[in-house]
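Removed: one protein chain of the complex. Kept in place: all other protein chains.
First chain written, first letter: the chains are A, B and C, and each begins at residue 1.
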Amino acid sequence: MNIVVCLKITPDPEDLEIGPDGSVSTTHAEWKTGSFDLPALEAGVRLAEMHGGKVIALSAGTSQINQSKVRKDILSRGAEELVLVVDDALKDASTAETALVLEKAIRKLTDVQLVLFGEGSADLYFQQTGVQVGERLGWVTLNAVQDVRLLENEALEVQRIVEHELQVLDVPLPAVLCVTSDICEPRLASMREILRASKKTVFEWSLSDIGIEGLTPSVEIVKVMAPPRASRKGEMLSGSVEEMVSALVNNLRKDGVL
Amino acid sequence: MEIQRQIFIFSEDITLVRELIGAAQVLAEGKPAILSALVIGGSTSVEQMQNTGVDRIYRLDTLPPDCLVEDIFQTLWGITQEIKPDYLVIGATTAGRLICGRLAARLNATALTDIQSMEFDAQGLLIRHMVFGGGAQRLERPLRQPVVMTIGKGQFEFQAAHSEKVAEVIPVAFTPPETRAILRERRELPPVSVNLAEAKRVVCPGRGIARREDLTMVEELAHSLGAEIACTRPLSEGLGWLPRERYIGISGAYIKADLYVGLGVSGQVQHTIGITDARVVVAINRDAEAPIFKQADYGIVADLYEVVPALIDALRSA
Amino acid sequence: MSEEKLDVIVVGAGVAGCSAALLLARAGLQVALIERGPYPGSKNLSGGVLYGRVLHQIIPDFWEQAPVERFITNQVVTFLTEDSSISLDYKTEAFSQPPYNAFSVLRAKFDRWLGDQAEAAGALLVPGIKVDRLIVDGEKVIGIAAGEEEMFADVVIAADGANSFLAQQAGLRSRLPEEHVAVGIKEVIALPQDVIENRFRLNGNEGCAFNIVGSATQGIAGGGFLYTNRDSISVGLVIQLADLIERQIKVTEVFDHFLQHPFIDSLIKGGKMMEYGAHLVPEGGLRMMPRLFMDGMLVIGDAAGLTINNGFWVRGMDLAIGSAIAAAEAVIRAHESRDFSEQSLALYHQKLSESFVMADLQTYARAPHFMQNPRLFNVYPQVLRDIFLGIYEQSARPNQHLMTIARRAVQQNDLSLLDLLKDLWNGARAL
Partner (left out) sequence: MKSLSVNEKLALNKYELDEGHPHIVVHQAVCEAECKIRACLFVCPANVYSEQEGKIVADWAGCLECGTCTVACPPQALHWEYPRGSFGIIYRQG
């Protein structure tokens, strides 16, 4: 049973730089696998370790995703192979285009029974690509998946938490599951795995390799800016600690929040 | 005759449907539009939908017990083939996200999620939503029709409909999807321990708190304020003494509390992004230069080990 | 994987470790380069001037692809007092063509590139793994352990920096004494490229390097530095630890005081602080050098204490590369002869001695002691200040003869002629 785990490689949101004019830049950001996707990779690897089968990591994006450090990091966390669909037309690709590209890439792979996604990408967190790929493949598709077990009859037992309700479901294969981050704790790469990573195969596909001649963007990004700042009174209290505290309490009461 | 704009809304969460109607009114742009909605359930839910400005109510009685609300996707798909909507507005619940994705994929449409605001300009619709875990906001324009969107709570208000329009009710049958998951068991879970997004008051310790034991003082203040305890990203402001769900900021919680009190919080942007919607922000910090003071309504430059006990006493005696 | 044996394990992907791994991989050896940070350079910090001609030997014209900042054509030694600065400002076109004499570098970018070169040459780069201990069989080092994972090799090269726990574990070196180290504190401050070029009178990719002595460190033994990068400034202090401990002043306050000195503030004005870092600088020179080799193990780079500071410049990276070259030669020879004993690996020490590395360490053997002379940091800057004040001040009274000005400056700062002569003599011998 081949398990495909889809990952998105993005600039690290922690490295976001907001300019004085509210401009937003990721030029100095480190590119890495999304932190929400690593639990999905771990879940896929544990399933493969338990029931046999191979995990293939799949990602799509511009040439910036194709860095040796990123490839090695993914391949040292249990994935046997890595497929990268690399094309600069995928710059700022919307969920619709990404879903089309991932669908075509998955169809090119053989004997895939299960596709796993994280709960959302680290940069956009729209929580859409996974469910769109599921629909495009025509497979059973679920999000908010908390636990996955393989039953004997080649079906899955899946647990979901949907708002305040725990659901236990039998899911036929093939299926697409978007898992939450607390499904399991991603492993730290071991020295042995990192060394083995450099020996594993990485497939680099272009859009035409997966039968896509061109992409028509479904969304135009007009502007990216720092979120609006609420205007604040900026009233600095003064005097002794007691005076400042009583002034604060009176102000809060006047504002109706105490 | 000008072609009427077709807008379709759905959410299994009835409290969210009213806000979706508010969003639909924005999408109608004051021009003639036909607003349709799918409702699951008996006549009471249909009644609630009347006189809200909705023109057409598709009614689905009940779902088989081993079905998920997400399985109405097939039925929804049938409706969209009939009315060819320009906009599909889905409530941003877990089920709503799944439905939105499947509809967008099958319609080869544009999917826009967790929309915060919408407006029209000469070229058409413009929407705003958060990216980078809230670190930035993106203004986008859908280039493909139809547009499938999800909208969460608290983004759009419902304006009571002025006309006494009675919606046409059209019953629809449930058509199960060809292959689907079988729901075997369903259990209600106790609500999550801390829901910072809904908390009315929040107390937030930062790097100024020297030791884990001092959190008891913070808990005492939170107790006397009836507030939840939050914290800042582990390193930049705190030490990971509190669980991850209590982080405010990028990839953490966004609070809309009435009162936020920062104790020794220096105010790095990755944190303060999460408190912009708080009504009143109080900052207590020894360092007069701390950036938090520029984003606070009230600032106290003093040692929080003196201010907090004094504040607890003031609250207790008041 | 870890069951079979590698030819070499290099611990630490700094400038020394990457260079050694590169040379060994080129010679066809199976070498693993283990780095505890997420990428080579993520844990490394230097003032940031690389004297590049030795790297040019192993990567010709490296500057054409390496992420270097500026080539240094302007070297300035500045004596600071509270209200004055006296600078010896040397600028030369000789350093403005290949093979460039020196570059300002930022280690997180530079070491990362160097690590990529080692990996491209065939070295197995293993980031994010901390080596906890050596595996020793009797007197012979046979491998390393990270957590419960073990990896074996014919030779382990310790390139794990100034603290080098591996050299200590192997018994090649004892705990570092306070007298032999300095604490380096640094900020990288962003400034637009054109502002840097105007402010420091640089055109194109020229750069300048300031070495600053005197009240930069409030009289504590040590010195400041300020180097121009492409669009940022590296500014920092290197403070002798024993002296700092004796003076019991908070090092962070000494650093802030240094940044606020008018001379420094005028050079970083309008900048935006991007990163604040610290690093231990080995300053013992020859006297602190550990035994550099034993059965199955070599020590290179900062781990071997290979840094020299003679007041005019501070060098570490080029010595580290020099040691990597010597180490690689020794390991390749040992690999051919299949003899990894101490005697065989002694070739490393021999090659080091034949190279500029040991020669320079000998030449400047007295520098560390000389650089601890307190007069360097308080008296002489003050004397120079008084002399130049005397020369330039025109207060409508008759000028004094230069010799009188000098003599008075010396007396005012209670500098005995004997001390002056002794210091000049020591300085000459040390430099």
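Just so we're on the same page, contacts are C-beta pairs under 8 Å (C-beta built on N, C-alpha and C of every residue); 3 or more make two chains touch, one makes a residue touch a chain.
What you are looking at is a predicted structure, and each value in this text was computed from that prediction instead of being measured.
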{"item": "Partner chains on view for the chain not depicted", "value": "A, B, C"}
{"item": "Sole residue of C:D7, C:E187, C:E329 or C:D386 that reaches the chain not shown, by the stated touch rule", "value": "C:E187"}
{"item": "Options C:G17, C:G52, C:P127 or C:G143, residue touching the unrepresented chain", "value": "C:P127"}
{"item": "For chain B, the residues touching the chain missing from this view", "value": "207, 210-211, 234-237, 239-240, 266, 268, 287, 289-291"}
{"item": "On chain A, residues whose C-beta touches the chain left out of the figure", "value": "14-15, 28, 30, 188"}
{"item": "Interface with the undisplayed chain - residues on chain C", "value": "36-38, 41-46, 106-111, 127-130, 132, 146, 162-163, 165, 175-178, 181, 183-185, 187-189, 232, 234, 241, 244-245, 248-252, 255-256, 259-260, 265, 268-271, 273-280"}
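By definition in this document, only the chains that are shown with their structure count from here on.
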{"item": "Most central chain, Cα average position", "value": "A"}
{"item": "Chain whose average C-alpha position is farthest from chain A's own", "value": "C"}
{"item": "Most contacted chain pair (by C-beta pair count)", "value": "A-B"}
{"item": "Distance from chain C to chain B - Cα centre to Cα centre, in angstrom", "value": "53"}
{"item": "Mean-CA-position distance for chain C and chain A (Å)", "value": "41"}
{"item": "Centre-to-centre distance between chain B and chain A (centres being mean Cα positions), rounded to whole Å", "value": "20"}
{"item": "Chain B to chain A touching residues, read off their complex", "value": "68, 70, 93-95, 97-98, 100-102, 104-106, 108-114, 126, 130-144, 179-191, 201, 225, 250-251, 258-259, 269-270, 273, 276-282, 293-302, 306-307, 310-311, 314-315, 318"}
{"item": "Chain A residues within the chain C interface of the complex", "value": "68-69, 72-73, 188-192, 194-196, 198"}
{"item": "Residues of chain A touching chain B in the complex", "value": "13-14, 16, 18, 24, 35, 94-96, 99, 122-136, 139-144, 158, 160-172, 175, 216-230, 232-237, 241-242, 244-246, 248-249, 251-252, 255-258"}
